[in-house]
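For this depiction, one protein chain was excluded, whereas all remaining protein chains were kept in their positions.
Right after this comes chain A.
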Amino acid sequence: MLEKGASAPDFELNATPDQKIKLSDFKGKNIILAFYPADWSPVCSDQMALYNEMLKYFGKYEAQIFGISVDSVWCHLAFTQDRKLHFPLLADFEPKGEVSKAYGVYDDEVGECKRALFVIDREGKIAWSYLSPTAVNPGADGILDALEELNNK
């Protein structure tokens, strides 16, 4: 898993069937990458649902969040609509798990991303990373602490 200080590997992934997101286009902004195993986990403790409620807090730190899993764009689209998510979910679908592997958070055995968080600074360097046990929603306090530290620099 990539740690603090490493350069964040660039990537270009589909957010919707006809929209791609390229990490390097977001230089100058703080970025949060939330790798997670799969869409459609239970509602109330769902990590993406929690982040969806937190967008304005992330906004305070000029941070953009992206969720990433190996689900396809169509699956993400349905999940986004069902849960009324207001931030992009990226499909690390083809070649499967390539970006997750580049960040060192791919689980070969189950063929999904691990549950991992990265905060990337305005220059494209990893400022904070965290690997959560797969069954545990890591919440957002670590992300906010990392963003706060970046803003205080």
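Couple of notes before you dig in:
The rule we apply is simple: a residue touches a chain if its C-beta (ideal position, glycine included) is under 8 Å from a C-beta of that chain, and two chains touch if they have at least 3 such contacts; residues count from 1.
The working rule: contacts and distances are computed from a predicted model.
Between the names "Disulfide bond formation protein DsbA", "ABC transporter permease", "M56 family metallopeptidase" or "Spermidine/putrescine import ATP-binding protein PotA", the one given in UniProt for the chain missing from this structure view is "Disulfide bond formation protein DsbA". The chain that is not drawn here is touched, among residues A:T16, A:N52 or A:T134, by A:N52.
Chain A residues in contact with the hidden partner, per the touch definition given at the top, are 43-47, 49-50, 52-54, 57, 83-86, 136-142, 144.
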